[in-house]
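Remarks on the structure that follows.
One chain of protein is taken out of this complex; the other chains stay put.
So, subunit A:
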Amino acid sequence: MNSSNSVSNVLNTGLNADISTADVNDKMGAKKIVKLYYLETKFEWLKSIRNPAFALPATLFPAIFYLFFGVLMNQHNPQVATFLLCTYGTFGVIGPALFSFGAGLAVERGQGWLDIKDASPMPSSAQIVSRLIVSMGFSLIVLVTLGFVAFGLTDVSLSLAQILQLSGMLIIGALPFCLLGLTLGLLLKAQSAPAVVNVIYLPLSFLSGLWVPISMLPTYLQSFAHFLPPYHLSQLALKVVSLDAGGSVAQHLLVLVVFSVLFFITAVLAFKKKTA
C-alpha cells in the first residue's frame, strides 16, 4: 500500500500504534490454553450427557443387545458369552465415535453454530480434541455397563490384566471411527445426519460380525468382512481372550491404520470443501 495519500498515512500510523501493543494483548499463556481445552471438553461432555437422544442409545443399546444375544439366547456357554462381550464391546465403542463426531457436528454445523465458533479465536483442534475425549468417555461408560451385565449374568471370567487390555484397546481402537465420523459430520446435512450415520453404523456392525459371530454368516459375507475396519478391531479384542480367527496382530493393526489415514484424508478434504 503506498503512502502518498492521506488515508494511507492515517492507516499506517494507526496500525503501527496497534501493533506495538499487540504482543502484550495477544498472548495466550500455557495456563490459559490448558484451561481452554479443559472447558471445551467439560462443556462438550455436559452437552452430550444432558442430551438423552444421544446419551441413552449410545450407552444402553450395546448392553441391551448383549443381554439378548449373550445372555438370554446363550445356553450358559461361557465361551460364547466371552466372545460376544468382545464383539459387543467393539460395537459399543464405535457408536459414540460415529454419533458424537458425525451427527453432533453435522447438526451444529447446520444451525450455523460452527460459524460462530469459526469466527472466534478458538483453535479448531479444541473442537476435535474435546469430542475425541468425550467419545472415549462414552466408550468407557459403554464398557462398564457391558461389564456389569457380563459379570453379573454370565459365567465370563477374565483376569484384571485382560479386562484392562481389552478396555484400553477398544477405547483407542475407536480412533478410525472418530475420523470417519468427522468426515461425515463435515459432509452430511443436519436433518439427515443421524439417519445416515445409523445406516452406516448398523449394517457395518452386522457385516463385521459384531452382532452374531462371523462364522454364522454365509461364506461370501465372511470374506467381505475382511474389508471392514470393525472386523479387525473385534479380532484384536478377541485375541486378548484367545478366541480370534487366527490373523496376525500386525495385519489387523495395519488395516486399522490404513483406514485411519484414509478417513483422516477424507476429513481434511471435507474441511477444505467446507471453507472454500
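To be clear about the criterion, a residue touches a chain if its C-beta (ideal position, glycine included) is under 8 Å from a C-beta of that chain, and two chains touch if they have at least 3 such contacts; residues count from 1.
In this section, contacts and distances are computed from a predicted model.
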Given the choices "Daunorubicin/doxorubicin resistance ATP-binding protein drrA", "Heme exporter protein B", "mannan endo-1,4-beta-mannosidase" or "NADH-quinone oxidoreductase subunit K", state the protein name listed in UniProt for the chain not shown. "Daunorubicin/doxorubicin resistance ATP-binding protein drrA"
Given the contact definition stated above, which residue among A:G112, A:G152, A:P218 or A:G246 touches the chain not shown here? A:G112
Hey, which subunit A residues sit against the chain that's not shown? 1-2, 4-8, 10-11, 13-19, 22, 25-28, 32, 35-36, 39-40, 43, 46-48, 50-51, 108, 110-113, 115-116, 118-122, 275
